[in-house]
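Shown below is the structure under consideration.
The other protein chains are all here in position, but one chain of the complex has been omitted.
== chain A ==
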Amino acid sequence: MTVLNSKIPAGPLAEKWSSHKAAIKVVSPANKRKLDIIVVGTGLAGGSAAASMAEMGYNVKAFCYQDSGRRAHSIAAQGGINAAKNYQNDNDSVHRLFYDTIKGGDYRAREANVHRLAEVSGDIIDQCVAQGVPFAREYGGTLSNRSFGGVLVSRTFYARGQTGQQLLLGCYASMNRMIGQGKIEMHERNELLDIVIIEGKARGIITRNLVTGEIERHGAHAVVIATGGYGNVFFLSTNAMGCNGGAAWQAYKNGACFANPCYVQIHPTCIPIHGEQQSKLTLMSESLRNDGRVWTPKKKEDAVKLQKGQITANDIAEEDRDFYLERRYPSYGNLVPRDVASRAAKERCDEGFGVNETGKAVYLDFKYSIERLGKDVIEARYGNLFQMYEKITDQNPYELPMQIYPAIHYTMGGVWVDYNLMTNIPGLYAIGEANFSDHGANRLGASALMQGLADGYFVLPYTIGDYLADEIQVPRIDVNHQEFVKKEKAVTDRMTRLYNIKGSKSVDSFHKRLGNIMWEYVGMARNEDGLKLAIKEIQKLREDFYKDLRITGDYNAMNIELEKAGRVEDFIDLGELMARDALDRKESCGGHYREESTTEDGEAKRNDENFAYVSAWEFQGEGKDPILHKEELVFENVKLTQRSYK
């Protein structure tokens, strides 16, 4: 049986990373040239890792399912990126960022990983500036900052409401430079479908060329998974349509443990669902909560009138507005962390105070900041977000408050990795959202960009050398090795099986059904009966999927239905594992809210005595129950307290 070793270095917290760096092996420039690395995914984590490792001298092969590396969904991150620069002189520090992140994650992340993240955060900003990322500036020419949820300092750097775009274009530009120099071999419209393991080590991948339909073999001395999260299990989420859990799931099926699958972040400020024809949800940046106030009516009769469309928000008198976040959490107010804000919105709507026709929306109101600062200032800060909102909803947020509701946004769970970001399969790494390591049970705003770039620019390029230093004698991987042949056949069998079901229902119909089960029972509030029911329903769904799936179009060509079918097949399995994990974790923590474990005033209640561990699930074969490994979380530097934002 697999034994997990987190490989956290000994010594004082603040010295772990530097002493580890000093201790690990380094590969010489001459030998780097002989080593190949596959990076799957070109978002902030994959893009920055591919560029950095190519600059160091490795031969990198990068893969993405989109038509360009620049399309990866990191591009959609709006608000900003955190860094402990203390440019605002508000007493920020590495320790404070570390502490906020550990606390924000509800004490379910590793101290050592989070501290390292805080340590390298400042370097990320420097790197991005050097690449030409046009961050917002003050009149004097210095960098601007703003605040995000769950913290009391201003440490978020931003480029309008398009920070993710600009950071991604920064590392994509670095990738382009390396592609131009022949150090990165770029494979667009190419999707990972299996991982090849030879003598216990990851040695390559099997992909499908999405243009030709051909199955391809690619070998390397190490494989890096940087394919983001699995939020699309829920069908409706803020993820891009193509975001999938495929690569992470193949890692799991090949023996890598999958950690904390039940930790899903539900973002409080998304545009509400408009109806049955919806395909995805659009996020409104958390940064809006800097200047927007969240409220619902105090009186139920007002809410009913709003739901019937008889009145608008502007008809409700000041004293009849319930600024429920400010009321419940006076010290953090509208800037409580995402999990807290989401649950509070759900609570108001469940009580009947929702403000739109479906009763599933609350207000995010800019009236007060427009009065205080002027429309110009608000427009300068959030103009593009307001425009996006108006295009989608046909309502002007300068005149009427925005309507918002929580939606699936990010997955804190992911492939289990050790301190070096390596999975329990030697040579197989997972970085960015695809791994589980830094955000615990809840991620703070503006920390996803930070983690993706930390992993890709400043952590993996060092730690991967420690492994590759022992691989320098290994010649270029031969893709005619029997393991490649075997895996290619397995992939072909899998895809032809799906293609040949010739049933009557589309891929999307199964995906929507899965999404409904997940949102209902494995969503914002979970309980034992619901989770058990979810597992049964997912198993039934899987049976139906294999019996009744219909894929039209050609097999040996571009086939958008076949692409989706493979992803949904993985989502069905992932959904079941998420429900199992949620069932095992009989406590509430961060984004995981068990109705059986709450405080008297309805807040999430952790159980540190029994659940201060990372759940790492190990695959045992189709139809068999996975094994749960528990990595105990050791807290030597922070005191575990009930998380309070009151």
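Following the convention adopted for this analysis, contacts are C-beta pairs under 8 Å (C-beta built on N, C-alpha and C of every residue); 3 or more make two chains touch, one makes a residue touch a chain; residues count from 1.
In this text, contacts and distances are computed from a predicted model.
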item: Choices "Thioredoxin domain-containing protein", "Cysteine desulfurase IscS", "Multiple sugar transport system permease protein" or "Fumarate reductase iron-sulfur subunit" - which one is the UniProt name of the chain not shown; value: "Fumarate reductase iron-sulfur subunit"
item: Hidden-chain contact residue, picked from the options A:Val94, A:Val114, A:Ile195 or A:Ala240; value: A:Ala240
item: Contact partner of the left-out chain, one of A:Gln66, A:Asn260, A:Gln307 or A:Asn442; value: A:Gln66
item: Among A:Pro12, A:Pro29 or A:Gly180, the residue in touch with the chain that has been omitted; value: A:Gly180
item: Among A:Gln131, A:Thr492, A:Asn527 or A:Asn607, the residue in touch with the chain that has been omitted; value: A:Gln131
item: Residues belonging to chain A that touch the chain removed from view; value: 48, 51-52, 55, 66-68, 70-73, 75-76, 85, 87, 123, 125-132, 134-143, 157, 159-160, 162, 165-166, 169, 173-174, 176-177, 179-180, 186, 188, 211, 238, 240-242, 274-275, 277-280, 282-283, 309, 387-388, 391-395, 457-458, 461, 504, 506, 508-509, 550-554, 557-558, 560-561
